[in-house]
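Sharing a structure, written as structure tokens. Questions coming.
All protein chains but one are shown at their positions in the complex.
This part shows chain A:
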Amino acid sequence: MTGRAHLAVVGAGPAGLAGALSAAARGVRVTLIDAAGQAGGQFYRQPAPALGARRPEALHHQWRTWRRLADGLARHIAAGRITHLTDHHVWCVQRESDSFTVHALLGPAQEQGVTVRADAVLLATGGYERVLPFPGWTLPGVVTAGGAQAMLKGALVLPGRTAVVAGTGPLLLPVATGLAAAGTRVAALVESAGPTAVLRRAPDLAAHPAKLAEGAWYAALLLRHGVRTLSRHTVLEAHGTDRLTAVTVAALDRTGRIRPGSGRRISCDTLAVGHGMLPHTDLAEALGCTLAGTDVRVDGEQRTDVRGVWAAGETTGIGGAALALAEGHIAGRSAAARLHGTVPDPRAWAAAARVRTRLRAFFAALETVYAPPAGWAERIPDDTVVCRCEEVTAGPVRTAARSLGATDLRTAKLLTRAGMGWCQGRMCAPAVAALTGCPLTAGRRPFARPVPLGVLANLPDDDTAEQ
């Protein structure tokens, strides 16, 4: 190991890149560790190089920002200031007195372990999509909205010929327009939030002209692609025997209840559905970082309450790429100063801090606009699968709370197996929480992903595996 301070950055999306670049520019040796084959995260997910995309920007927004990040990363890598470990799936970060060990699994097979030692860690692990269950949501052809977009951006494939994009949240707009631009017929964009909810928060939202312009731009794109928008509507059911053939959508009244007789069936082979996002917090939880609700809690410097651990981007709360960039920038500067043994001057990142304040307020307002419709949990029939991995239906989950007295997610899981499968409850936790009335709490998983026993058995107890 060289004498230079060493920061491990987990995640190469906007927050991790901004953090890595600003720390490296200030004399810190950075190891950027990411599960993907290329930097960018989900927002800047790149087509695989072998696909030879000569115009990848056609699938993206804010391409100039990406070019700046990518060029900066390439320069720092060439200068030996940043080591970029791709295809490294981090499953645990351990703290040992004044240093950290980052444990990762290598490559798609994920059977070989790698460890990285560092003086400090920046967690930039992003978020994943929340999808609330409804009858038929396990049918092939039903995908998450972000999943459809990821497959399009990364692999240049479309989920099907005719899609309905449904749920709630701003992500539905780029997904619907992206699929339409790439050749899918988007039969409808179904958004459960209504125009009045947006108007109620108009003062908060109007403070962000750039975001409003973005909204208007999407509206124009939807019009151009002939995408019908059904606001204050929700998906009631996905139809099909072995694959999706249609969905039934219905109108919601002002209180979020279904308007009787408003159901209509739309033929489609794809339903891209999402109800907002949740932060990835497993690594922070295992390190003992305090969470506020479902978000990693950070101070003005993006420090968690565990010494030497910073967090930035959607792991600290869902807020999009621009907020992630601002937070990553601040985290990298703070970490560099602290690793050099100095106290950073927040005036050095005043502009980024202003962006952070504004965007946090904006996304707090959006969250109230794009809340799932009232009563969605009560509408789920007892025989609807809730936990996709363990095939647990809503009935037993309700029974766990009503008759068996489960008052927390862990007890509900032990009584029903909901959340005990491969995904460890990431997909079903919000629904189980709503069905049982238990608070949606952190998962407290010791490992962020399944780890082969052989990797655990062979964990190094000396420095031989140090990078």
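Keep in mind that, in the parts below, a residue touches a chain if its C-beta (ideal position, glycine included) is under 8 Å from a C-beta of that chain, and two chains touch if they have at least 3 such contacts; residues count from 1.
We take it that contacts and distances are computed from a predicted model.
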Answer for the undisplayed chain, UniProt naming, from "Sulfite reductase", "aminomethyltransferase", "(2Fe-2S)-binding protein" or "Aspartate carbamoyltransferase", is "(2Fe-2S)-binding protein"
Can you tell me which of A:E129, A:E191, A:E314 or A:E327 touches the chain that was removed from the display?
A:E129
Decide which residue listed in A:A58, A:A220 or A:A361 touches the omitted chain of the complex.
A:A58
Contacting the left-out chain: of A:A25, A:A181 or A:L414, that is A:A181
Among listed residues A:A148, A:I266 or A:C438, the absent chain is touched only by A:A148
Missing-chain contacts on chain A, rising order, are 35, 42, 47-56, 58-59, 108-109, 128-129, 138-144, 146-152, 154-160, 181-183, 242-243, 388-391, 421-423, 426-427
